[in-house]
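Removed from the display is one protein chain of the complex; every other protein chain stays in position.
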Amino acid sequence: MSSIEPRQSAAGPQQPAGQPDQPAGQPDQPAGQPDQPAGQPAQPNPPVRVTRSRRSALWAGIAAIAAVIILAYLPYIVYSATTNLLVNFFMLLIMASMWNLLAGYAGLVSVGQQAFVGLGAYFVLLLAIHGANPFVAIPAATALCGIVGLPVWWLVSRLRSGYFAITMWVIASVCELIISQFSSLGGGTGMALPGLNLSPALLTADTYWATLTVTVIVLAAVYLLLRSRLGLVLTAIRDDETGARSIGARVGRTQRTVFLVAAAGCGAAGALYVISQLAVDPGSAFSVLWTAKMIFITIIGGIGTIEGPFIGTIVFFVLQQTLSQYGTWYFIILGLVAMAVAIWAPRGLWGLISDRLGIRIFPVGYWLWPATERERPARGLALLRRG
Amino acid sequence: MIWVNAIIQGILVGGLYALFACGLSLMFGVMKVINLAHGDLAVVAGYFALGIIAVTHTHAISSFVHVPVGVSYALVVPVFAVVGYVVQRTLLQAALNRGVLTTLLVTFGLSVVIENGLQQFFSANSHSLSIGSLVSDSFGIGSQITIAYLDVSILAVAVAVLLGLQYFLSSSKYGRLIRAVADDREAAQLAGVDYRHVFGIAAAIAFGTVALAGLAFGMYTQFNPTIGTDQLLLFAFEAVVIGGLGSLWGTLAGGILLGVAQQIGAQYNAADQVLAGQLLFLLVLVIRPQGLTSRRETA
Partner (left out) sequence: MSVGAGSGPLLEVRDLTVHHGQLEALHGVSLSLPAGAVHAMIGANGAGKSTLLRTIAGLHKPTSGSILLDGTDVTGLRPERRVTAGIVLVPEGRRLFPTLTVQENLLVGSDSARPGPWTIDGVYDLFGWMADRRSQRAAQLSGGEQQAVAIGRALVANPRVLLLDELSLGLAPVVVRRIYDLLPRLLGSGVTVLLVEQDVSQALHVASRIHCLLEGRTTLEGAPAELTAEQIEGAYFGLRNGGNGAPGGGSGSGSGSTPGAAAVGPTDGAGSTGAGA
């Protein structure tokens, strides 16, 4: 049961739409209620229904819950090597989702998110040194990173794209340099993470469950964020920032919120990183490679879509696993592929797939159904942007 | 006296920073894009020079003709200028047609690819470029200030290049076209200018100057595959912001101020050298984001 949504002209944050976007504006409507049409005035208006999603999304939702349950049982059935791999997978998924929010929705291209990854790791270290259980420290570190995001936002919010990107990089470098000065935190060479005195098997399992929990929370938060009114503003910004401002959307406030969420999310990933490594050093925690991975994954998967980071992370891992014996070649190839995708397929792999099949796994947009039809929205009536 | 020495050293290295910065500033002014691979290009130039030296010193060639080291180095700059033109007309133009954000991402990808590529081929070890005895010779002023000939030479070269670039931009036909395209690309098209070609020229200049800066850096200190983004790119950008966009003399001032700040920071603590420069950068960003000399709106 697939139908093709009429192809829209916007392909990503850098392509302006032909006209300022019209956010649907109507609040969430359950299926079945007749609604005022959102059509153009010059055309005849059949009565329509507005729904949030189609039935394919319902099946996807069930599948997602089932997947989470299965994943939760994994430590009982697979080797720790697999769960460790999944820990890395989820960490990257979190980070890519955050970068996707920032760049794909809020229009903020940051090449310095590693600042928050490193800060998240070091906050956990700091709390662990003072006696806290590192697992318990995860939410605290996440929140702290969100708080640190405030003064950082104040510093960078006025900067335009290129300046914004590279200033974030400088800030990450500043964080790294400052932390390297504290020998109590291990200085330039780093230190081991105290406070975890569990058996290896239990530690691996706990790390895995903590990661899974954080991932589910983060992804759920992203999904709900994008489904909310804030998400509507974000979609408008994604499609045409000037247009969004011109209709009164609170672009600045929205961008700040997203920035803080992304800071917190990257901090959470950093917290998971230090726990999974059991040690941390400034060079690795604040490495620009984190951002490189975030960027490549998001671009290849599909920037500005929720499903994109999933696909991208999978591609990343497949490449990494198959080419790992050749050193960092997989990374070079990933970079080249990302560059090619950015230029020639700007909506990424998911964009290519969803264009063909017209499916949305995470529904955040609106579908218009003519009141007379039950199953398929008619071509030409769905006026709204991609969710 | 230590502080005076610090300031002098800062001025000397400031010229080098300005040389790094002018290419970045030019590309941003003309194409409106920050080339995140800028620092890495300098590193590639360093490795390229090493490669040329290695090749010209192989028996096959050196038995024919002795190629002085200086000539080997001099080859690098024009080669890079040509490479810059080609890269701009192909890769970067394709990205620019998509948008500024795409170009930013593509240059970032380029940076990562270059660094990892260098690491694959050359390992993570540091190298430097030899220039014979020039590296260690120095002269003194008074009893406490030592100035290396190399450092002064680099500053002289940097100032000369900036002067040349200034003259080129203000008085030559292509300099005029570059300024016109930077002002208003569409109006330039309407006046008959192929802006893609002008972009290519600007990129050629940027690649050439950064290659020169890379060679100088390689003589001044050591380089490794990741120093392009660890230091060079950030230094160049900081110099541009501190000095202000739109004026080469501003860029020189920015480079010098950055160098001085770093040297003063180093006096407190060797680890504070880079940090001091970055803190100055952040300060300028907050207080006077258009930089010291810029008339234009920026950031």
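Order of writing sets the chain letters: A and B. Residues in each chain are counted from 1.
Here is the rule we use: a residue touches a chain if its C-beta (ideal position, glycine included) is under 8 Å from a C-beta of that chain, and two chains touch if they have at least 3 such contacts.
In this text the structure is predicted, and so the values were computed from the model without any measurement.
S.K.: So that we can see where the missing chain sits, which residues of subunit B does it touch?
M.R.: 173, 176-177, 179-180, 183-184, 186-195
Operating definition for what follows: only the chains that are shown with their structure count from here on.
S.K.: Using the average of all C-alpha atoms in each chain as its centre, how far is it in Å between subunit A and subunit B?
M.R.: 35
S.K.: Show me the residue ranges of subunit A that touch subunit B in the complex, using the header's touch definition.
M.R.: 12-15, 103, 107, 109, 111, 155, 158-163, 165-167, 169-171, 173-174, 177-178, 180-181, 188, 288-289, 292, 295-296, 299, 327-329, 331-332, 335-336, 338-339, 342-343, 346
S.K.: Looking at the complex, which residues from subunit B come into contact with subunit A?
M.R.: 28, 32-34, 36, 91, 94-95, 98-102, 104-106, 108-110, 112-113, 116-117, 119-120, 229, 233-234, 237-238, 241, 269, 271-272, 274-275, 278-279, 281-282, 285-286, 289, 298-299
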